[in-house]
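Only one protein chain is missing from this complex, and each of the others stays in its spot.
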Amino acid sequence: MDSFAYGRASGIEDALAEGSGPNTVFLAGGTELLNWLRLGIAKPERVIDLTQLTGLAEIARLPGGGLRIGALARLNDVALNDDVARGYPVLSQAILKSASAQLRNLATIGGNPFQKTRCGYFRAEEALPCNKRNPGSGCSALNGINDRHAIFGWNESCVATQPSDPATALVALDAIFVTVHREGERRIEATDFHILPGDTPHIENALRHGELIVGIELPAAAPHSAYLKLRERESYEYAVVSAAVALDLEGERISRARIALGSVALKPWRLTEAEHSLVGVSANDNAAIRKIIEGSFGEAKALTHSAYKITLAKNAAVRAVRLAARASP
Amino acid sequence: MSIGEPFSRIDGPIKVTGTARYTADLRAANMLYGVLVTASIPAGKVTGIDKGGAMLEAGVVRVLTHEDMPRARTPIAGPPFAHSFLPLQDDQIRHEGQVVALVLAESLEAAEAGARKVQVRYAPTKATMPVALAWPEIDRAAEPPRNTGYFFLEPEFSKGDAVHNLAKAPKTVATVYSQPSRHHNPMETSAVLALWEGDALTVYDSTQHVFAVQRGLAALFGIPPASVRVISQHTGGAFGVKGLIGAHEALAAQAARIAGRPVRIALSRANMYSFLGYQPRIVQKMGLGADEKGILTGITHDVVNLATVTDDYIEAATEASKALYATPTMWLRQRAERANVAMPTAMRAPGEGPGMWALESAMDELAVDLGMDPLDLRLANYAETDPATGAPWSSKKLRDAYEEGARLFGWRDRPRFPWRDGDWIVGQGMASCLMGTFRFPSRAQVRLRRDGSAVVETGTQDIGTGVLTIFPQIAADVLGIPVSAIEFKMGDTTLPEAGPTYGSSSTMGVGAAVLAAAQDVRNRLARMANLSPAEVCMADGRIGRTGAAESFSVADILERAGESEIVGTGSFDPTKHGAGYSMRTFGAIFVEVGVDPELGLLRLRRAVGSYSVGRIVNPRTARAQLLGGIVWGWGMAAMEQSAFEPSLGRFLSKNLAGVAIPVNADIPSDITVHFVDEVDEKASPIGGKGIGELGATGVAAAVANAVFHATGKRIRDLPITPEKLIA
Partner (left out) sequence: MEFRQHLTVVLRINGLDRQMRVDARTTLLDLLREHLALTGTKKGCNFGECGACTVHLNGRRVNSCLVLAASADGAEVTTIEGLAAAGKLHPVQQAFIDHDAFQCGFCTPGQVMSTVALIREGHTRSEAEIREWMSGNLCRCSSYPQIVAAVEAAIRVKEG
């Protein structure tokens, strides 16, 4: 790691005041930032430690339904919280599958969406040609090893995917990220948090410099929800493809469906078309569900080695709908 | 009897409390931390190195490059060096990841930061890269191997006219099997601490062979081996990657000499991929010919593995076909495909590991074609003698292993068709296991003290295989004292020379030397007590004629003789044991897997491994060796691959997140390890043979065969990932 100066925020105001300074980053769980520092992906001059801030790790019920989760809540504490586990199984499952128990004891729910791609070119121990890591240097994965890369929303500047499991669940749940900044608070829909590469793949999310997520709001409970994560190793591995599904059911009929795919694009990918078409369909009608989901992949576009992920993503979504329907509140 | 008892590991208390010391745990007064800078191009030369930025980092003491390093006093050529060149001896770049500079600093933080600031300029040249994974391309690129010391068999072997027999055989299999490069990934990265006192060098090392490091470093500096002491208390896993001298071991010693201070280098995980060994990509063209009853008429086996521009490490996969089945004809060939890549090396299990993947997959294909039970096909081609040479086996109970394994698994009563368990389709498969027998000369010394305690000394290494427990067991057996009365000293070149801890060789070689040394003590004691050495036995601190009531206390004998201890020496010389016999270890592996064909998932449900390996000294540590091998086989089958990026000339991911190895959740507890009752006294006086690698053979084929049973998909390219299962 290059040298940096370490400061400890005593309060949110303190963090926001200093966080807008040049070459300054925030430190929460540290499970990503320390690796970026070691790899040279981040080279800050100042690191602001947020972990001693108080009052930002609570999980509280919102009046009128829903939950508010403090950004500094550790992943395990979120996943194992009764209200989360019962009301939002998709989130609980996504968190428990996201990393090892040790990592989940460090990582925070507010920090997790900031995870960067697992693209091997981006993560190398030295800088390889990569527009995300070094703008203008090209995308090595476009015609290289891209079997774990995007099938949606990519362009020639970047074909990477966003790997966060919790973020995929949060997108399926229509969660809101509550942020603060020197210039005021904002509420950002989870689905608008990550941004597609465009011409600036190094810009990964909608936050302004110095802006902090302080809480995550979940709307009404989604007990019929499930998270399916596919990978060749059973645990402690990033997804090849994942699917987060939340259903509202009237009897066996689907009255609302929300489906987000993970590790298929630089943001969790909602299957909006399928979500509309699934309304009124029986949750037990596997053939109809499959047909609808397969029909919603019009925008999918394979790279040289990622075509199989299209099939896998369709199958994962179909299966996750079934798992969600069977989840018992 | 201690031999055959499942003693718990003597090294247990120090390993579970964290007090066992590995190389990177050690420090020396005034020590410098070394961090390596590696080349970012695969071919060319270094035209300049700017040390300025690194030297500005507070705490950085020196940056060493090829311009600073002393030249080797003896040319580096072949083993014990892992590669026939040493980095920082010239400006040439032969592969990406080759060391180009070494940063020395007062702190680890400074050395790491400094290394990132060293600016290297290169003049790249056109690199030779691995060709596409397809047999015609591989076949065209392949060349007969050059022997620079990294292969140990004739590259071609034939018996009869196999090509002719295959051409006229009623049943044939002609298929190509492939597997990607894979790394050893021991949990301990390699580490070394080097310090000089005058012209004497002491090296603490994470190694499988202290004496090889001693010889290599002595030659490098042109000093006598006696001036180099190598110590290895514990090595945190190795699996082959710590068998030969890597660049870091030489560079640490050179740097310590230049700096005049001790230097410790603990490799980063990325370093392990950059310049240490790995099992290279291997492509195998298999041919089987058989009659209508499945009796083999010929085997052809054509193997090509990735090698480097300077050396041809040869992955002897044809050893499988050479030794497993009775066949009247065989044609075997090994070739190398050269590229600007890091030097491969042996990895658990070399040779037969890849070879059995191809042979035992092909045998399954033949069994399917014949409509024959795959186990029956194997029994029908059972080799009563060595199929290549006709020599008798030193010992072989593979038939028992097949039968007992089949019974434990329920193979004969298995469902003929795959079945469903929820979304999983369950299939079963089996394969044989086979491994060569490597034996190395070894010496040991045993000192029996007046108080009935003993010291066993031999310069072997602890890499986790269980030698810290089984060698005391062997000595305790002869001396009639409890294992707890024995102190075992190892891992130091000042002790009697032992062989390497690789090639599944330690029990036979070092174990036999310990046995002989303990017997030498007993013989000396017998003579002191006026007993005939051939007729005595020892128990409870006493020696007496076997079967006789009268016995004499060791303490009394020593006291009368005015001695404080008796020193016995022993050795093992492989040329004196089993000449004329062929030696192998054998086994059978049965697996049950689940495949979720929609989701591309493959999971292990249960397994039975049944082995013919001679006498088991310690069933507990032996089980761990075989179980570990099975898990390695699972990793090879289901996930392990080090993806190589040809346009950059490097392994893409040099870490444990981009490369998958099995985790706890992958491995069910329902794995049975069974040993058939057997003693092989020709291989070694211990009666046992090697067990460290056998378990890893056959597994990948058994898994692929089970996947075929479950899904009807024949996967011939490892690993069996989701992409292949949903295709």
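For clarity, chains are labelled A and B in written order, and residue numbers in each chain start from 1.
The definition used in the following text is that contacts are C-beta pairs under 8 Å (C-beta built on N, C-alpha and C of every residue); 3 or more make two chains touch, one makes a residue touch a chain.
In this text the structure is predicted, and so the values were computed from the model without any measurement.
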Contact partner of the left-out chain, one of B:Ser321, B:Thr507, B:Ser551 or B:Asn655: B:Asn655
Contacting the left-out chain in the complete assembly, out of B:Phe440, B:Trp632 or B:Phe708: B:Trp632
Residue among B:Thr38, B:Gln98, B:Asn165 or B:Thr189 that touches the chain left out of view: B:Thr189
Selected residue (touches chain absent from view) among A:Ala60, A:Ala101 or A:Ile203: A:Ala101
Per the touch definition above, residue among B:Ser181, B:Thr621, B:Ser684 or B:Thr721 touching the missing chain: B:Thr621
Positions on chain B where the hidden chain makes contact: 8-9, 11-22, 24-25, 27, 107-109, 113, 184-189, 234-239, 266, 268-269, 462-466, 620-621, 623-625, 627-628, 630-632, 655-657, 661-669, 671
Chain A, residues in touch with the chain not shown (by the definition above): 1-10, 14-15, 17-18, 27, 29-31, 34-35, 37-38, 46-49, 51, 99-103, 105-106, 234-236
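Operating definition for what follows: only the chains that are shown with their structure count from here on.
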Sites on chain A touched by chain B in the complex: 1-3, 38, 40, 118, 120-121, 123-126, 128, 140, 144-145, 147, 228, 230, 232-238, 240, 308, 311-312, 315-316, 318-319
Residues of chain B defined as touching chain A within the complex: 40, 57, 109, 112-113, 116, 268, 270, 423, 598-603, 638-639, 643, 645, 647-648, 652-655, 657-658, 660, 662-666, 719, 721-723, 726-727
